[in-house]
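Omission of a single protein chain aside, the complex is shown with its protein chains in their original locations.
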Amino acid sequence: MEMRAIVKAAARPGVALQRVPVPEPGPEEVLVRVKAAAVCGTDLHIAHWNAWAQGAGIRLPLVMGHEFSGEVVGLGSRVRTLTPGDYVAGETHIPCGECYQCRNGLQHICKNLKLFGVHRDGCFAEYATIPALCAYKVPAAIPPRVAAMLEPLGTSLRAVLELDVSGGSVVVIGCGPIGLFAVASAKALGASRIIGLDVREDRLSLAKRLGCDITLNPRRPETADQILEATDGVGADAIVEASGNAAALEGAFAYLRKGGRCALIGLPSAPVRLNIGPDVVFKEATIVGIHGREMFRTWTRMLQLLASGLLNVDPVVTHEMPLDDYEKGLALLEAGQGGKVILVP
Amino acid sequence: MEMRAIVKAAARPGVALQRVPVPEPGPEEVLVRVKAAAVCGTDLHIAHWNAWAQGAGIRLPLVMGHEFSGEVVGLGSRVRTLTPGDYVAGETHIPCGECYQCRNGLQHICKNLKLFGVHRDGCFAEYATIPALCAYKVPAAIPPRVAAMLEPLGTSLRAVLELDVSGGSVVVIGCGPIGLFAVASAKALGASRIIGLDVREDRLSLAKRLGCDITLNPRRPETADQILEATDGVGADAIVEASGNAAALEGAFAYLRKGGRCALIGLPSAPVRLNIGPDVVFKEATIVGIHGREMFRTWTRMLQLLASGLLNVDPVVTHEMPLDDYEKGLALLEAGQGGKVILVP
Amino acid sequence: MEMRAIVKAAARPGVALQRVPVPEPGPEEVLVRVKAAAVCGTDLHIAHWNAWAQGAGIRLPLVMGHEFSGEVVGLGSRVRTLTPGDYVAGETHIPCGECYQCRNGLQHICKNLKLFGVHRDGCFAEYATIPALCAYKVPAAIPPRVAAMLEPLGTSLRAVLELDVSGGSVVVIGCGPIGLFAVASAKALGASRIIGLDVREDRLSLAKRLGCDITLNPRRPETADQILEATDGVGADAIVEASGNAAALEGAFAYLRKGGRCALIGLPSAPVRLNIGPDVVFKEATIVGIHGREMFRTWTRMLQLLASGLLNVDPVVTHEMPLDDYEKGLALLEAGQGGKVILVP
Partner (left out) sequence: MEMRAIVKAAARPGVALQRVPVPEPGPEEVLVRVKAAAVCGTDLHIAHWNAWAQGAGIRLPLVMGHEFSGEVVGLGSRVRTLTPGDYVAGETHIPCGECYQCRNGLQHICKNLKLFGVHRDGCFAEYATIPALCAYKVPAAIPPRVAAMLEPLGTSLRAVLELDVSGGSVVVIGCGPIGLFAVASAKALGASRIIGLDVREDRLSLAKRLGCDITLNPRRPETADQILEATDGVGADAIVEASGNAAALEGAFAYLRKGGRCALIGLPSAPVRLNIGPDVVFKEATIVGIHGREMFRTWTRMLQLLASGLLNVDPVVTHEMPLDDYEKGLALLEAGQGGKVILVP
């Protein structure tokens, strides 16, 4: 049996829609009929075959895509936790189960981590196989296009949970999907003042809809002063860095308050220069890297927040299109529009 | 110069409106013109001169009342942090500044703690003196009647902060003001499911307005089952005990999930019988007592939550009346109505 | 093939040495040749078939015993994390892997928890089968008799880790093995003052060897005053309750400092009466139940502490004897001597 899939075939730029065999689930895997998939910056890197992609250990040919929701339609021989018909979303991080991190509550940063859609075939296809462990059951009330975004939403929510924002101020640097999810999460968790930074007006406008009290252009020299003013001269209690822009991160300590916390999700392409003395030591700043969702504490909280209505990320979906229009989807992402593009197989 | 004040004059039941001298602030105190004061269960105990009051070390005669807001109108000689005209709310806990707790970040549970309105004259009067340390500046946007409730609101908020409720379920036992404040705080901080328990319908109806998803009567035998059902069979992530009812607390472990947390604010009049094995050890339950607000971390967050509009406790004020009607106010409290009674001097 | 085993055959007092078949490991289990097993109070309850045992869901006939170390000699078909020859210690808690707790980092308090040696055959035998997940690899430098005690040692270490004792004072109530392990753990983690309580002199003498600075008899009325004096009038920063004595726990709040923490491991046979107001609320005490070891964060730390020599529990083993002398071992435990009895098959 065959299916349509977006395939990265060779170690050079470009991807193509192909007909490939429907995969067979291994003994501890499930076969999922994909209902919706979301496009991520990582997909763009792989399509372009940039420096990161070339060094990421990608196995070619690769069915692309790692953010998705769908219905379980086949079970490996040892799977007991799911049944056909279950509605699930995919956790991209596939842990080995045996390393130090896996044995110590940190499986989401497993030492031998494999990424769905990077190190094994992904979800820009009609069907996908995934370890049963990484197929998280989702309530029917969450529509497939939202369920397809739970993986990146979980990253942002995790960052916000680490920052302990209740009753405090948060600056979100970069209002692409990860930043927008951080804004929505901060709002749901009681951040009292949310400030969004981006160079594009359309993204800032989305950020306002998702809960920003104030939006600013980080290129303007008065930005730091405006943040200080908006926080009564104290500075921001917390920062979520979701832009991957080195200059933005280097400048963030100008408005982080003494004793503040900063979560890093964005991936700068070059080293970041930090003035450790004034920016970190004298400030007693805490900087924490966030690479994924705690498996599955973050998922539990995320689904309960969505179910309660306190967390609402519908507006992040700005485009929804058939899988076959993937080129248009990738182009939208490349053009830097803020919202999320959903592909429907 | 004289003022009107509600005075507990002697070691027997009863209080009276009297004319007494306007107090003089000590060197580190301020004189505040009271704009609004709130009645608390403690005031009722003092008025009735019950067993607790008899043993509480109360200095008679006593100007009653400890929850208030007002305007600074006089300064002690060494006060530099406030100026006349400042709008403040009162922190009841007066720390010694020298004990182990005061030197280790726990001044709100100072070993030699003195309580405003209990161990020294309080705020059911036209004017009150209070240490400058305990007069917390409040933004003008918060009306006096709300500012008068910040002390008990802070206790509830503190409890909810300790329980880490974001994306989780919370049961609030007892929907008097402390419970209602806990409901509102849990809502503001992203609790995904809030269940209120009380035996009175009018209180439960207020609880719904403040954010409860479900309200239940704890006297009905099916209550525990209903909570389990409302939490997908898992049990509640967290509990705020705000009733002081021993049976309610003893019964709470039937619906607390394994690994859950329970904050105790209510003061049972008799010992509580706990089945330590099944209720605490096997469940790995955490039980934490809450006696006040962290000085002043809790205040900071509280004011920022109020300013953001995420926390709204207006509906808790069910009655507002002139100070001279204090007898009516005490009677309302005694009748067990859920909301807060505000006295205006 | 047959082996010797201590078997609880019927629902009445008594156990017997029997010859039974060597068990076959299931697909995800390993077969372990037992090198040393340790006797626990739970074993005594099962032997006596007391009220707890009758209600514990024990499957009869039962090979008794749950604390052990040994060598892997057989593998189930799907086991990849262990190989024959591996030296392991047993984790008693067998999680289901599917419940809320298992999916949220709390598998050690799994909702459907099965206990090795209680709900399935245990280790008072020449061989035992156990899920591969629960066979924790141990360095060869740790002798079998110490490795056989890692399960209860881990419970005590976990309690001490929760209490954050570094540079603080700890009272350990009850100096049987669990209390002695808590003393040794507190010493290794930098508790600056360790006070052991027990009614028996021989236990207190062991407690001193393991690190107690002061030992006291809790039945003497001056005990609380002595603890206050030993803590400069402040009270104890932390308490480990390892006696299961209701009166001891009820009395502990007299010497816990305001803001102190109390970990409960002991299982009182009757309800404990707590004065919630003065003992928990006004004190802002934290009480936390401890039922086991975090899987496997606690094990990781424990083994590293043992390897470093900072944690040394050798003196806790007071008796070592052949498996066939099990009656003598149970009798020693019943007689209330403080140390641990090791059975060698």
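Just so it is clear, A, B and C label the chains in written order, and each chain counts residues from 1 on its own.
What we mean here is this: a contact is a pair of C-beta atoms (placed from the backbone, for glycine too) under 8 Å apart; a residue touches a chain by one contact, two chains touch by 3 or more.
In this text the structure is predicted, and so the values were computed from the model without any measurement.
Have a look at A:Leu163, A:Leu197 or A:Ala285 and name the one touching the chain we're not showing.
The single option touching the absent chain is A:Ala285.
So one chain is hidden, and I want to know which residue out of B:Asn50, B:Gln226, B:Asn275 or B:Thr300 touches that hidden chain in the complete assembly.
Spelled out, the listed residue whose C-beta touches the missing chain is B:Thr300.
Which one touches the absent chain: C:Leu17, C:Leu115, C:Leu310 or C:Val344?
C:Leu310
Out of A:Val20, A:Leu44 or A:Val272, which residue would touch the omitted chain in the full complex?
Within the whole complex, the residue contacting the unshown chain is A:Val272.
Provide the residue numbers of subunit A that touch the chain removed from this figure.
These residues touch the chain not displayed: 100-101, 104, 106, 109, 111, 232, 234, 246, 249, 257-259, 264-268, 271-277, 280-291.
Which residues does subunit B use to touch the chain missing from this display?
Listed in rising order, the touching residues are 78, 80-81, 97-98, 100, 103-105, 294, 296-297, 300.
Determine and list the subunit C residues touching the chain excluded from the picture.
Considering the whole complex, subunit C reaches the absent chain at 161, 166-169, 188-193, 213, 300-302, 304-305, 307-308, 310-311.
Note that in this section only the chains that are shown with their structure count from here on.
Which integer distance in Å separates the CA centroid of subunit A from that of subunit B?
Distance between chain centres: 41 Å.
Distance between subunit A and subunit C based on Cα centroids, please, to the nearest Å.
42
Using the touch definition from the top, which residues of subunit A touch two or more other chains?
300
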